[in-house]
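The complex appears here minus one protein chain, its other protein chains still in place.
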Amino acid sequence: MRRVRTALLGVIAVAACAGLEACNKGQPSTAPIKSEPLQSGEHALPASAASPRDDGNWVMPSKDYAATRFSALNQITPANVSKLAIRFTFSTATTKGYEAPPLVVNGTMYLITPFPNFLYALDLTKPGAPAKWVFKPKPLAASQGVACCDVVNRGAVYDAGKIFFNTLDGQTIAVDANSGQQVWRTQLGDIQKGETITMAPLVAGGKVFVGNSGGEMGVRGWIAALDEGSGKLAWKAFNTGPDKDVLIGPRFKPFYASDQGKDLGVKTWPPDAWKIGGGTVWGWLSYDPETKLVFYGVGNPGPWNADQRPGDNKWTTGVFARDIDTGQAAWFYQTTPHDIFDHDDINEIILADIPWGNGRRPVILRPARAGFFYVQDRRTGQVLSATPYGYVNAYRGVDLKTGAMLPNPDKEPKQGRVTRDICPAAPGLKDWNPSAFSPLTGLVYIPHNNLCMDFGAMQANYIAGTPYVGADVKMYAGPGGNRGAFTAWDPVHRRAVWEIKEDLPVWSPALATGGGLVFYGTMDGWFKAVDARTGRELWKFKAGSGIIGQPISYRGPDGRQYIAVVAGVGGWAGAVVSGKMDTRDPTGALGFANAVKDLPMKTTAGGMLYVFTLPR
Amino acid sequence: MTELERVREEDKKLAAERRKIARDGPRLSGAKLEARLERTWKRPRGILGWLATVDHKEIGRRYIVTALIFLALGGALALLMRLQLARPDNDMIGASRFNELFTMHGSTMMFLFVVPVMEGVAVYIIPLMLGTRSTAFPRLNAFSYYMYLFGGLLLWGAFAFNIAPDIGWFAYTPLSGPQFSPGKRADIWAQMITFTEVSALAAAVVLVATILKTRAPGMTLARMPLFAWAMLVVAIMIIFAMPSVALASSMLISDRLVGTNFYNAYEHGDALLWQHLFWFFGHPEVYIIFLPATGFVSVITETFCRRPVFAYPVVVLALISTGILAFGLWVHHMFATGLPRVGYSFYTAASMTVAIPTALQIFCWLATMWDGRPRFQVPMLYVVGFIVTFVIGGLTGVIIASVPLDLQLHDTYFIVAHFHYVLIGGAVFPLLGILTYWYPKITGRMMSETLGKIGFWMMFLGFQLAFFPMHFSGLLGMPRRVYTYPAGLGLELPNLLSTVGAFVVAAAVLLFVINGVYSLYRGAIAPPNPWDAASLEWATSSPPPDYNFAHIPVVKSRTPLWDEKGELPVVTGLRADEKEILLTTVVAAAPDLREPVPYPSLWPFIASIAVGIVFITSIFSPWALTIGLIPCAIALTAWFWPKELKRNPEPVIS
Amino acid sequence: MSSRFRASLLALGLAAFALAACDREERHSRSKPLGETIPAGESPDTIWPAQGSPPPPDPRAKLYDNNAPAMAEGQFLYNQMNCVGCHSHGGGGMGPPLMDDEWRYGGRIDQIAATIAEGRPNGMPSWRGKLTDDQIWKLAAYVRSLSGQPSKDAVASRAESMSATTPQTLTPREPAHTSDTADQ
Partner (left out) sequence: MRLRGPVLILPLLLSGCDYQTYQSIFSGAAAEVRQFNILFVIFLVICAIMYALVIAFLIVAILRRHRAQANVVETGRHHESDPSMRTGLIAWGVLVATGLVALAIASFFTDRSMAKAAASEKLSITVTANQWWWDVQYNSAEASKTLRTANELHLPVGVPVRITLHSNDVIHSFWVPSLAGKQDLIPGRETDITIVPRQIGIYRGQCAEFCGTQHAHMALVVNVDTYADFLKWWGHQLHPASAPTAPLAQAGYRYVTTGQCATCHSIGGTSAGGRVGPDLTHLASRRTIAAGTMPMSKGNLYGWVEDPQSIKPGSRMPTIGLEPNQLHAVVAYLETLK
């Protein structure tokens, strides 16, 4: 019955937002659309400064500062991909959610595991890639008690001979890439307040950028810049509170009026609520060397029960652009003021130049969690277009004049009564798992889910170090019955070129290669290669556990192109398996258990590296 | 032998058979008839006989006695509550204990005393008043008493086991829901409701069938006594009101037992659903209590003013219109729940309108007194007390019918004063009057007049002392159901007066009971018609024999005993060797059918035990409904098992 | 005579035939805290070397275990003290599930109370000093009801919230095993 009603609602939503200019040609078609590839002149290209030529290595999770996740190697092509075969495997001896990519630097592969965050160095020059050394940071065991959505780690970064990574108990560590000896270690987060760190750092301009996690624990979000050499704190910007804490000064020029004003980080919160108001930075950062601006998204305001925090709750669920050296904010855009559905806005930010008029305009492409694909001007944050890339009924659209997100009033949760059928659900139309952008096709390949939820708000009681949520949630498949999808999105014409329906939510990041292929994994363990232009599935491999890790492509010591991915189900979606949960409780794992009740039957926990290549 | 001869042969055999039947009439009358009837209608001796009785008089007596016991128990709780409320910030009784007390007091008085006692009096008197030997469905009548008894035992048993309900007699959700009433307290209350409303429905069906079908020949609807009219309207109201609370309490039990979401606001259930269903039953319930009392007042006024009640048709129409209007004004209990105000003004108007029929009835009683020659014996005193007290209650009722006034007065002691005025003033005073009036009919002895008068004045003055100050504690801002109140709000004096008054009322009730018990043994032997009344129940001896009337009387006017000075005309021909009553047509009461009357049987008792077990065990497990239904089915099948049908040779009496 | 004694005397006098008060419903609003705090480090069912035997059960167990008002209060505390954030309605999440029969640190009420008070290494916070003993024991009583341990007559069928697990009045009883198939 629920499906029929949601379908009906979908139709109404489409009709309702037909009037608004903001939601234009409407929903992505369900069947893959066949269309010829776009000529290069017509489509977007990654920002040149932020995407240097591919040297065959993979030194940071996003591949480059423009977050393209595109490898130029083209030895593996749609023609020969069917013969792709496994080269070697390696078990990381952990069974939690593995969200990180393997890093490859000049013949050595580095693996950073979820808690207890081991760092392996594998020698790719020797057959079977034996481990050269293992670095064990030994994070506090108690930090597992304050990690809301599985004790994951989203990746390490290599720069100038050192490997930088974060541990769950809030430390940032630099390790010498060759010897595996610790260079420096800085304690940033405090687990007693509920802070953990799960994000992959960004290393740029001689600094290491790290943010905290704990939006569900009532922490106060911040981003810190550490000096790359010594690990000492260069600057630290909070995401709530007075302007001096948020490093907002004369340079700050937000495009829209609603973001302008003094001390909005205090004025848009009830008294003291901003001290426990969330706004964490646990997602992806991008850096534009040209304008020396670092871009990052800010997490959800706490608690989920929005009645307890009237006001716009600045600066949560929005995008900041900051100067890399001083940390001063250049601009900010709030995607969902007074967020009511836990739609953190921390998704990846792809720097690109799109054809505009007769020239090209520097923009950022953002498949945001609230369900809209944002194209915004990189210099000012102005929203050029915001188009839903999946089924959305929680919002009526984005008003381009004021930049405001127009909520759907009858989906607004009220304390004391369950609001039903909110789409997209709390994890959003796409959660943290980043998409890939191929300069060949100009398309953004979005691995996302298709979930709706029932949401019941209640009073949340703040006790430091314990969850500060105040909501009961139950998630279930959205319209169409498929819980996930893999969509190729054309940012210029603002429409889906093709889309593959997946039964389970697609929680793995995407990889695009120069050979015209796109790789992604499914939560029940299939590692798939599809044609970048047509979306036809060309090759797939059944891994031992669900895949939520970032696949990478690198040139091995023998000059051949290798594809590597680590299979270890977990994260928020896979907590049912990695957290050994009891699926009889639909509200488990903040409601995700109800959506993936069948996952424990389809995959077990694991943590195995798989490396593929073409046979000789 | 041709067909014709065979039929004629058969007729001859039938006529011979018919002649052999003993039948009351010229051939069999007087002492021989009464002995024969006595043998037919008496029930087996001993405990099993006691349990198997179907005699409406015995069941009526049990109803009245059980109800009076519950009145005493409920009254004792009231005294405890008044002791706790005598002084501000009193800690004599703890909060949760006090909540149990007022819940038990309210539930006992409303469900275990006042409705059953009215049904008990009706079940006892109506057959006698209508001139018939038994009620219709006598076994159902027995079943209804046992269900009532088990309901009372369940509630008071729980009180003994210290798991008494503490959620109020109205049990608003979500307080009575699974989260805020842990344990089985609220389930027991809800199951007591199931027991008492099954009992009330059964008794109502019995009364309707008896009133409509078994009246003495000639007693057309226009000649039926006003008490019978009152009970007819009440019975029909019960049939429409009780299912509403049955539905509400069953939904509460299923919410509490198997986690359905009828009243769970989160899952789009609604706390107000309970209030609507409960008060749709609740307001008719208070008229179910009041209308029998109007019947009592009509009977007493007629007898003691020595003339029929003035404007009989107006009183009957007033009864019927009160019965109908009562269903249209339940939302005046919910004026503070934030429903749309336009809707409220409709219910204000409805609540005002329902006062008109009652006002007319009061005028008619006063006119009867004006035109008659009133004798102020104890029952008549209670009628005067009724008029003085009830009209105050009625008028405060009109006051709180107005939305702006009710928003201030709702759930304060002003309301407690109002409903005690209309319930005690309106129902208990006439009840005490009618018990004194029909005491000689039930026991054959007169209650002492002096004790009665002292009792009346103690009751009347005690009542005013107890409940009039409550108007002021309400106006001074004292909410209902509080186990204590702070000093300094001016509530000290009214509460102290109420406590003293309560004890005076208790003494008056005690005096009435003493008078009742004393007169049982030492009361003067009652003459056949001690009050020189007009209705048929005084046409037989006191206490009446098992078969009530040797010959079924014929009625020619509204006041048969006054008009047929000498000998009541009778109709004969009912069998004496079989239990049989005469059914008459509904409107004209023309003789219609002979109805065999069921014999005493244990099955109603066994069926009520089986149903009782299902109800009680279904508090603890949903399987009780499935497994428990088997014994019920067996008991009911056995109960309705048809006796082998002897071909009845009786032609219809022409 | 303290007021509590006078009140119970009156109630007893009133209900002359009071039989065994049904302890399942006994409401003790603890005015005085009970005895010493929870013994530290009550170890779960384990090896008792040299024919040793487990210590006698804590005297408070029978006051809270299987007691309806205690479990109702425990349900309120479970939601308001944010246990629901990690264990949700028994299904688990950040914390292990509490509705199955596996109890890493023991499933008896005193063992659960010890776990709540002491905390456990892998992230269970220690509530000693943050909650009173009475509250900890009420929480432990409610936690046992998540896996259907107490009798069906004492548990609440649902809460006034979104319906989650099947009503506790219908969940089959799963005897607690002190076992640990999770790897931490």
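Order as written gives the chain letters A, B and C; numbering starts at 1 within each chain.
Here is the rule we use: contacts are C-beta pairs under 8 Å (C-beta built on N, C-alpha and C of every residue); 3 or more make two chains touch, one makes a residue touch a chain.
No experiment lies behind these values; they were computed from the predicted model shown.
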Contact list for the unshown chain, restricted to visible chains: A, B, C
Selected residue (touches chain absent from view) among A:V266, A:A496 or A:V565: A:V266
Of B:A265, B:V555 or B:A576, the residue in touch with the unshown chain: B:A265
Candidates B:A222, B:L493 or B:A633 - the one touching the absent chain: B:L493
Candidates B:T194, B:T210 or B:T348 - the one touching the absent chain: B:T348
Contact partner of the left-out chain, one of C:E25, C:D110 or C:D134: C:D134
Positions on chain B contacted by the hidden chain, ascending: 94-96, 99, 166-168, 172, 174-175, 179-180, 265-266, 270-272, 306-308, 310-311, 314, 336-338, 341, 344-345, 348-349, 352-353, 355-356, 359-360, 362-364, 366-367, 369-376, 384, 387-388, 391-392, 395-396, 398-399, 401-412, 469, 472, 475-477, 479-486, 488-490, 492-494, 532, 562-563, 565
Chain A, residues in touch with the chain not shown (by the definition above): 218, 266-272, 276, 308-312, 414-417, 459-464
Residues of chain C (touch criterion as defined above) contacting the omitted chain: 27, 29-33, 76, 80-81, 129-132, 134-135, 160
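The rule is short, and it goes like this: only the chains that are shown with their structure count from here on.
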Distance from the mean Cα position of chain B to that of chain A, given in whole angstrom: 72
Whole-Å gap between the CA centroids of chain A and chain C: 40
Residue list for chain B, restricted to those that touch at least two other chains: 265-267
Residue list for chain A, restricted to those that touch at least two other chains: 418, 456
Contact set on chain C toward chain B in their complex: 3-4, 6-7, 10-11, 14-15, 17-22, 24-27, 68-69, 71-72, 75, 152-154, 156-163, 166-167, 169-170
Touching residues on chain A, where the partner in the complex is chain C: 95, 141-148, 216, 418, 454, 456, 458-461, 463, 465-469, 472, 474, 575, 579-590, 593
Of chain B, residues touching chain C in the complex: 76-77, 80, 91-94, 96-97, 159-163, 174, 177-180, 182-185, 255-259, 261, 264-267, 620-622
